[in-house]
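These notes are about the structure you will find just below.
Just one protein chain is left out here, and the rest sit where they should.
Letters A and B mark the chains as written, and numbering starts fresh at 1 in each.
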Amino acid sequence: MVAASTLKTFSVTLRVWRQAGPAAAGAFVNYPAKDISPDMSFLEMLDVVNDELAAQGIEPIAFAHDCREGICGTCSCTINGKPHGPGKGVATCQTYMRSFSDGDTIVVEPFRARAFPVVKDLVTDRAAFDKIQQSGGFITARAGSAPDANALPIPKGDADLAMDAAQCIGCGACVAACKNASAMLFVSAKVGHLGLLPQGQAERDRRVLAMVNTMDTLGFGSCTNQYECSAACPKLISHDFIARMNRDYLTASLRSAFKPAPANTGGGAA
Amino acid sequence: MNLVGNLFGSSIGRKILMAVTGLVLIGFVIGHLVGNLQVFSHPDKLNGYAHFLQSLGPALWFARIGLLVCVAIHIWAATVLTLESKRARGGQAYGVKTWIQATLASRYMRWTGYVVLAFIIYHLAHFTLGTAQSATYKTALPAYKMAQDYHVLGFTVVPAGTAVLDVHRMVILGFQPPLVAGFYLLAVGLLSLHLLHGMDSLFQTLGWRNSRWSKSLRNVVILACLAYFAGNAAIPGAVLTGKLSPESAAKSAPAAHH
Partner (left out) sequence: MATLDSKIPSGPLAEKWRKHKTEIKLVNPANKRKYEVIVVGAGLAGSSAASSLADLGYKVKCFVFHDSPRRAHSIAAQGGINAAKNYQNDGDSVHRLFYDTLKGGDYRAREANVHRLAEVSVNIIDQCVAQGVPFAREYGGLLANRSFGGAQVSRTFYARGQTGQQLLLGAYSALSRMVGAGAVDLHTNSEMLDLVVVGGQAKGVIIRNLVTGEISRHSADAVILATGGYGNVFNLSTYARGSNATAIWRAYKRGACMANPCYTQIHPTCIPVSGDYQSKLTLMSESLRNDGRIWAPKKAGDTRAPAAIPESERDYYLERLYPSFGNLAPRDIASRAAKRICDEGRGVGSTGLGVYLDFADAIKRLGEPAVRERYGNLFDIYHEITAESAYKAPMRIYPAVHYTMGGLWVDYNLMSNIPGLFVLGEANFSDHGANRLGASALMQGLADGYFVIPYTIGDYLAGQKPGSRPAADAPEFQQAEANVRGQTTRFLATKGKQPVSHFHKKLGKIMWDRCGMARTKAGLEAALQEIPALREEFNASVNVPGSADTLNQSLEQAGRVADFLDLGELMCRDALTREESCGGHFREEHQYPDGECKRDDEKFGHVAAWEYQGEGKTPVRNTEALNYEFTKMSLRNYK
């Protein structure tokens, strides 16, 4: 029953961005990809092409990948102008070659943004996301100091909404898709996730102010409310969280402006 | 960090400034339109209204300066954000450029903004300062004598018989050159497009929008922009088609009461 689709193979041309290193100039290079099975994943197709390139003495195309089941957020690639390729709500690793047809030219590029410099070929450096997290994307809770998990009931709706935001896999497709290379969807997913939960309230203002500040410092653009980010997101995270973060940011700014400062600010985190 | 610093110094702060100034300007253009629509009524209405506004003195200047500051902040924030975003996008453009779902209005905000700015400048020169089309400027026209009292909130603010500037006539004459009317039509069209994204956006930027009601909001915004365009287009449209002329105005009966 599956034989029909497995046996029929086809060929495409890959137009791939090759760039030797962060400082090197890059360019598109065409490679044929022959005998492609529609059941191959896009990354498996790249594996096959890479083995052929290596056999010809050409250095294989560097591309980021790991779990290959759409959850680790390592894979990137802009395929025909869309981060993570033609599918909706899937990552590049969950893109299958049956989405393409015989004779297609497929343009494969890295995720592009100033804050995501190209490391090599299709691999970009997304450490900026880690830096944003480090500046406030957490709830301070020292191991061993937590109260009983059920001591704090959380309405199911809030927990579910927090989970919607928490699904973010940190791939950076939102930045890649945004014409302003804005990280608002990513940051707002983190701020939304933690800010929706009662545990996250103590640091809510600090968190949003610090994370937005870091986001700005790292050179991401701003949001023009076009929602390309949520459309490109492999987890379809809603831009509702951006609105929520905007409100949080304004509230936190107002609150911090009118709240008297404590005389002694010591005794906080390590 | 402080409030002013956050508003002017951060990306979200500047967005909030754009939204708030945008909101003020939306309020202004809608009020402006409603006032202007009095052109379809007896000349008493528009002329009385204009006279009343001019008589406000310092309050008028306060409003004018406020609006100018809003425009300035709006443009400043837009410029800074745009430059930052361009920089953020990086030097290397995508080989293939696609849009997934961004609306047309959102993609041309900057361009509609430019045209609207040019329009505002011309519009001020035309109807406020009189440097453009000075022959039909209100001060160059014969004074108008109010046929009836003009009321605001039940108070008589311009009594009958007062000689006032004939703004009503100026508007009609001002739109008679088809080029001017055409530019005006184009500009309010693009302004409506600008508002189509802007009105929706300000809810998002101020954090009042979510998917529970964003579709309804969108529909309301579309309707509001259509209505805004229709209202604005009606004035030069009526002048161009001859429905509104100094003669038709003279024939219309003065309103019986406010």
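Worth a mention:
Simple rule for what comes next: contacts are C-beta pairs under 8 Å (C-beta built on N, C-alpha and C of every residue); 3 or more make two chains touch, one makes a residue touch a chain.
Since the model is a prediction, treat every value here as computed from it, not as a measurement.
The chain that is not displayed touches the following shown chains in the complete assembly: A.
Contact with the undisplayed chain is limited, among A:14, A:113, A:175 or A:194, to A:194. In the complete complex, the hidden chain is touched by one of A:129, A:220 or A:241, namely A:129.
Along chain A, the points of touch with the absent chain fall at residues 1-3, 5-7, 20-21, 37-41, 43-45, 47-48, 50-51, 54-55, 57-60, 62, 64-69, 71-74, 87, 90, 93-94, 96, 98, 119-120, 123, 125-127, 129-130, 133-150, 152-156, 159-160, 162-163, 166-167, 169-170, 193-194, 197, 199-200, 269-270.
In the analysis below, only the chains that are shown with their structure count from here on.
Centre-to-centre, using mean CA coordinates, chain A is 40 Å away from chain B. Against chain A, in their complex, chain B makes its touches with residues 1-3, 6-7, 10-16, 81, 84-103, 106-107, 109, 197, 200-201, 203-211, 214.
Chain A contributes residues 15, 17, 26, 28, 78, 80-82, 107, 109, 112-115, 118, 177, 179-182, 209, 212-213, 215-216, 219-228, 231-232, 238-240, 242-250, 253-254, 256-257 to its touches with chain B in the complex.
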